[in-house]
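After this line comes subunit A, so read on.
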Amino acid sequence: MGFLDALPLTVMDWLRGLLGQGLPAWGVELVVGLIKVVLILVVAILPVIVLTWLERKVLARGQDRFGPNLAGPYGLVVAFADAIKILTKEDIIPQAADRQVFRFAPALVLIPTLLVFTVVPMGRGMIAADLNVGILFAVAIGSLAVIAIIAATWSSGNKYSLLSMFRSVAQLVSYELPMAFSVLTVVLVSGGLSTVRIVEAQVIPFALVMPIAAVTYFLASLAEANRSPFDLLLGESEIVAGHNLEYSGMRFAMFYIGEYAHIFVIGALTTTLFLGGYQGPILPGYMWFLIKTMAVVYVVLWIRCTWPRMRIDQLLDFSWKLLVPLNLANLMLVALVFKLAGTGLLGSLLSLVVNVGLLVAVGTFLVRRARSSTSRRTRALVLGEV
Partner candidate 1 sequence: MSHQATLDTLLTRFPEAGIERQEGLDFTIVLPSSLIVDACRTLRDDLGFDFLSNLTAVDRPDAFEVVYHLYSLSNPAPPLALKVRLADKADPRLASVTSVWEGANLQEREVYDLFGIVFEGHPKLERILLWEGFPGHPLRKDFINRIYSFEEMRATLPPETER
Partner candidate 2 sequence: MSEREIHHTLTVPETLVPEDLQRNALLTSVDSVYNWARRRSMWPLTFGLACCALEMIAAGAARYDYGRLGMDIPFSSPRQSDLLIISGTITHKMAPQLIRLWNQMPEPKYSIAMGACTVSGGTFDSYAVVQGAAELIPVDIYLPGCPPRPEALIYAFTKLHEMVGQQSVKTVSWYRKEGEA
């Protein structure tokens, strides 16, 4: 552990010592806790500024466009323009709206996203609260975001918002399950629910040990965050603009921030669970965490740039008919492998083999079934015949 790696901790210890000279012990803890809260807020909100710019640029570049390039060099400050403009917009509350809930819902969007950051280890020893049920906390809190969506849609008094709520809830219920299975696989192998323990257990990143669980977790968290290709919550062509249809000005900005903070959460949690967290050679831990997280975030934006939106029936089919059974099988096989071969290199290798074998088996099964099927839709979905 180098000097740079431990720099934030050193600063924190120095601060703790400095405060200890004038304050009682509880006072020091209070101040340090407040500093941690502020840091988490910064870590959660700062990426939003970058991500609004990055998303527009990545989308534009993928489509051979420039993207915003007139606001500052390379359009870098376009997020500030957005912020100033959106804060000075008129704030409209529709007549049909339930005023109290309508005002409260945007605040609810951000809270679960911020809470998840408390259990994410951002560097060696850099975690706000090392809960011994950390990952359970993250999964439980992460699914609370739908409460905000329900509140926002219901209070808008708009039928399109309501339709988007139905979609969102169906989506959440179906994707919570494969997500839980993939997290369970990780917990089983690492032997603990604490996020730090999960990171420390990844001598080889779990994405290489059990790719099925990693991909499932990534896709399921895309669905939880209502990102493309699972963003049928916001189907512009059918239900105008989804849950934030009636929101304008500042309240809409909260949804906007919440959406981008959620992307960063996807990146952070995927990194923690499957990509080895802050572990990596040469560079300090927090840098590795940032690099890996931004890589995952780029994949999220890249997917947005490429894939069209799925239909609701395809979405539910994909979860219930493919992801859930696949991950159930994966969970049992991986458990068996690690029980027999131990958690060392041999176990990891065997697990990878089992994962690939499972994928091949499922693929063969699907192709065979589709070949014998007379349903045009099944053949189109699996074989690519139309």
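Everything below uses one rule, namely that contacts are C-beta pairs under 8 Å (C-beta built on N, C-alpha and C of every residue); 3 or more make two chains touch, one makes a residue touch a chain; residues count from 1.
Candidate selection criterion: all candidates are chains of the complex that A comes from, given by their letters.
Predicted, not measured: the structure shown is a model, and the values here were computed from it.
For subunit A in this complex, the touching partner among the options 1 or 2 is candidate 2.
If you check the complex, the residues on subunit A that touch candidate 2 are 56, 59-60, 63-71, 75, 78, 80-86, 88-92, 236-237, 240-241, 244-249, 252.
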